[in-house]
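A quick write-up on the structure given underneath.
Of the protein chains in this complex, one is absent; all others appear in place.
Chain naming follows the written order as A and B, and within any one chain the residues start at number 1.
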Amino acid sequence: MTQRFRMSAGGAIDRSRRLAFEFDGMPYQGHPGDTLASALLANGVRFVGRSFKYHRPRGIFAAGSEEPNALVQLARGARTEPNVRATTTELYDGLIAASQNRWPSLAFDVGAASGMLSRLLPAGFYYKTFMWPAMSTAWLKYERVIRAAAGMGRAPGEPDPDRYEHQYAHCDLLVVGGGAAGLAAARAAADSGLRIILCDEGARVGGTLVGDDVSIDGLLGSEWIDATVRILSANPDVVLLPRTTAFGSYDGNMLALIERVTDHLAAPPPYVPRQRLWKVRARRVVFATGAHERGIAYQDNDLPGTMLAGAARTYVQRYAVRPGSRAVVFTNNDSAYAAALALNAAGVALAAIVDARGQGEITGTLARRARDAGLPIVAHAVICCGHGRKRVSAVDIAPIAGGGRRRVDCDLVCVSGGWNPALHLFSQARGALRYDDTLTAFVPRSPLSHVVAAGAANGRFGLAEALADGHAAGLGATGPNLSAAAPPHAEMEVGAAPLALWSVPAPRRGGKRFVDLQDDVTAEDIALAAREGYTSVEHLKRYTTLGMGPDQGKTSNMLGLALLAQATDRSIVQVGTTTFRPPYTPVTLGAFPGDERGAHVEPTRYLAMHDWHAEQGASFVNAGLWKRPYSYPRVGETPEQAANREAKNVRANVGMVDVSTLGKIELQGRDVAELLNRVYINRWDTLPVGRCRYGVMLREDGIVLDDGTTSRLDANHYLMTTTTVNAVKVMQHLERLLQVDWPELEVYIASVTEQWTAAALAGPRARQVLQAVVDIDVSNEDFPFLAFGECQVRTAQGAIPARLFRMSYSGELAYEIHVPADLGRAMWEALIAAGEDFGLMPYGTEAMSTLRIEKGHVVVGAEADGRTTADDLGMGKLVSAAKWCIGKPLMNRPALTAVDRWQLVGLTALDGAVMPRAAKIVADLDRALPNPMLGHVTSWCWSPNLESWIALALLAGGRTRHGEILWAVSPLADAKVRVRVGPPCFIDPEGERLRG
Amino acid sequence: MLLIPCPWCGARAQIEFTYGGDATLQRPAVDATETDWVQYVFLRDNPAGAHQELWQHSAGCRQWLRVSRDTRTHEILESAPAVEASPGDAR
Partner (left out) sequence: MKYSIFSLARNALSYHERWPLAWRSPRAKSRYDVVIVGGGGHGLATAYYLAKEHGISNVAVLEKGYLGGGNTGRNTTIVRSNYHLDPNAHFYEMSLKLWEGLSRDLNFNVMYSARGVLNLCHSPADIDAAMRRGNAMRLNGIDAQFLSRDDIARRIPNLDCSPQARFPIQGGLLQPRGGTARHDAVAWGYARAADARGVDIIQQCEVTGIRVDNGAVAGVETTQGFIAAGKIGLAVAGHSSRLAAMAGIRLPIESHTLQALVSDPVKPVLDTVVTSGAVHFYISQSDKGELVMGGDLDFCNSYAQRGNLPMIEHVIAACLALFPSFGRLKVMRTWGGVCDMSMDGSPIIGLLPVKGLSMTGGWCYGGFKATPASGWLHAYTIARGEPHHLNAAFALDRFERGEVIDEKGAGPTPWAH
């Protein structure tokens, strides 16, 4: 198909190559340098989508990232992407796009019926209906209809195959925006030794200068860009980032940038990320972010073929595309005359330039040129409505004061309602704004210490003044006299002030005058909001959805708040702006986590002996970030059956479990015992060298924080173990106490959790196994319960040093052996070999849990759930009366010592029943709901040693209820079981086995 | 993202630190009343403006710092070691 609207010459496109693309199933062609939007226009495609609420036909409205209409579904399959702006999508060969929000087709759309009902659907209509008694059903049904009708494009159905990466950067000066002002700023600051980053959202740096026929330092726009870019590129301190949008300004002058690395390529090279998220710390930032043109709200101003005047000029000059054949220009300011001149030069017939200002106010250089070119200027006039169905075919023109309308045929309407500096990022950086009556726009009130706006973003709309402003901003970064660059020079244009014109009365009552094309918000909606009292600008936004679409109101917000000001008889300053929120333009979700996705969304912590466990066929369980062996199933066994076998074997013979995940903290120094006295409830100054002791820590509020064993390795050297879950927390707790609260204590601490591998060897035959591999006497006499000693373990790789502890979690005779992590496997294998004759089996976390439940040992996170006191757990007697400790002052508040506290008990299931998972305890099954809960089961298991289901539980007044029969119930599982309350320890309450 | 000046490591990104809350709280004496402890543990001034707070450079030197930061703007006004001269300095 030919590109009927492509001009034969000019533009920044490469006519020597043709790119094939597809839109809504039709094949078209364009050229390198095109965007999807310019290529569609070149092919005469003007109707590109349906609107959000009313499903009205829409065309291309802008030429940049402010586009509200031309959102398309790009590509297919896993790489499909909804809501892509055609105006910023670089054309590549084979590009496939489709229009959105229409069914079954763009031309015939069932949803357009909502347009016919539109009189019933003013802003916020849904708040006023669907409130019947059966509302929830009715609303849920209707809600589905609304949701299906809304929503624009479609999400992909498959995981994103592309990857994204992050880049951190630091610079002295970040210039955001590579138009005239941005380039001038970067050039002024270059050569001063400053590290500079300049980013620009376009494929090509230069902004609106690309293809422009202006003259800077005697060069055409594109020539000056190229010359400046050459200078900057040659400077090793300057980084130029095209296709990179600064989207957020965060604390500490950190700017977030998104670089589109491969989106413009038909076949991206492998190993290259699709996009790159830059986090730039800048000493200084220049926001040369330009300005956005805004529309004027007149009736049916949304017909395809209606476009911003600046956009029309860009299509002509940059893309060599005629966006129409016969144009009407509607303006309240000078800038549209540049568009008119460009269109005229491109051979587009100018039916009229409708200027709301009086003849005497149309005095600018550009207007004079238009007049000299013989273009028909209609002063003191407005467009009051558009005509046409799926594209504009005519407009009605009338005097601004009212009166006779005149119809003018056209297929292109170029509107300019004035310009808004793009101050999103400046404002995010806490820059304050002021309203400029002359420019009819918000501009920066004053620069910040490290952040300035320059050029059009600073309200300097003329080229000459934008260049000068940019140059000055660059010099502001270098300090005086450090730049050798001369300020770029362009011819100063005489401008005439714009007229504040926001809307034109609709000729037809109920006619739609669109303010926000993206979200289908009309001037009537704004009037309605004002009439109903939604008069704050935030109310307006929320009630009408103004500015809430993907464009975030770039072309509409100013118009909306001006109309609100009018409707409520306030000034624009009084109305104010809404807050600018990141991101400036929508940013791909995938870019934020970067490589932290899939398996890498969080680190996985593997045990030093993970491979051994895996080789033995262990089934693994996630414990926090750790992978731990759950059990070691043999052929034909389920993991649960294996755990039962393992638990039974520990009590009968001997087992070994990997306990390396326990937190380990080395403590050295004169005052360790004093520190321990302060952080544990029990006493530590009495612990002799070579002994271990169990301890409980409280939080400041008297609730149990953690437990573990601490051993005295030497006079001033201790090793503390913490629970797996609290390893980090306890370390941080101790560091804080030592650094902030008690700096007078001489204690040095270091976390050694990952430096040591630890195995617990438990069972009546543990001593025999251990004795076979260690070089010290581990008899009960020489190495009694709670002894610590150092030894050598004989392994196939030779003897390795180990720390040996006699402590027991299972309730059996047990030892813990710690060796340097990388020697863990050697130690482990030596013990496994030595245990062969004694029935040694490895066991996993499940058997470990079963054993400790049988023994009534508590777990932080289960029994100690952040609400339990030491006394609740039956450990009140551990609290030393002889000393103070953290948590002690608040431990005895009334509610913490009440008789009905939930206290630790043991439960035995009666009638041979299975203990339900996570059961609650009630006295009476048949009570009406809510049925008061007396407590809950905290840990439960099948006890292969007791041959029944048992549990630990927290029960109101539990210690006085031993012997009672209650119910453990799980309504979720529809299960209930009678349980007998008893003490928490089921096995060897006297501790003979572990001391034996 | 906050840029927190660590007295030992220089200005570092917020993600390297762990927050520790109000730094003005004075731990009561061990024999203080329960009421004193309730106030220390539970009550906060929670100012809008300059806030003295603790941060730990947990992914760095692991030192605790005392930072003054404006809670309305996030501007960091000052930072210093948690304790001016502690035996830890010599370690």
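We take it that a contact is a pair of C-beta atoms (placed from the backbone, for glycine too) under 8 Å apart; a residue touches a chain by one contact, two chains touch by 3 or more.
This one's a predicted model, so the numbers in the text were calculated from it and none came from an experiment.
J.: Among A:V621, A:V752, A:A833 or A:L878, which one is in touch with the chain left out?
T.: Here the residue in touch with the unshown chain is A:V621.
J.: Touch as defined at the start, partner being the missing chain; which of A:S215, A:S325, A:S393 or A:S536 qualifies?
T.: Reading the full complex, the residue touching the unseen chain is A:S536.
J.: If the missing chain were put back, which residues of chain A would it touch?
T.: Touch with the absent chain occurs at residues 52, 79-83, 119-120, 122, 125-133, 135-136, 139-140, 143-144, 146-148, 150-160, 162, 248, 250-251, 254, 256, 279, 428, 509-510, 524, 528, 531-536, 538-539, 542-543, 545, 548-550, 552, 579, 581-583, 586-590, 592-594, 596-602, 604, 621-623, 699-703, 705, 861-862, 865-867, 890, 893-896, 917-920, 922, 929-931, 933, 936-937, 969-973.
J.: For chain B, enumerate the residues touching the unshown chain of the complex.
T.: Those residues of chain B that touch the unshown chain are 1-2, 14-15, 19, 21-22, 34-35, 38-39, 41-46, 48, 51, 53, 69, 71-74.
Here is the rule we use: only the chains that are shown with their structure count from here on.
J.: Which of the residues in chain A come into contact with chain B in the complex?
T.: Going through chain A, the ones touching chain B are 250-254, 279, 281, 430, 700-701, 732, 735-736, 738-741, 743-746, 748, 884, 889-890, 892-893.
J.: So in the complex, the part of chain B that touches chain A is made up of which residues?
T.: Listed in rising order, the residues are 1-3, 13-14, 18, 20, 23, 27-28, 30, 32, 34, 37-38, 40-42, 54, 56, 58, 62-64, 73-74, 76, 82-83, 86-88, 91.
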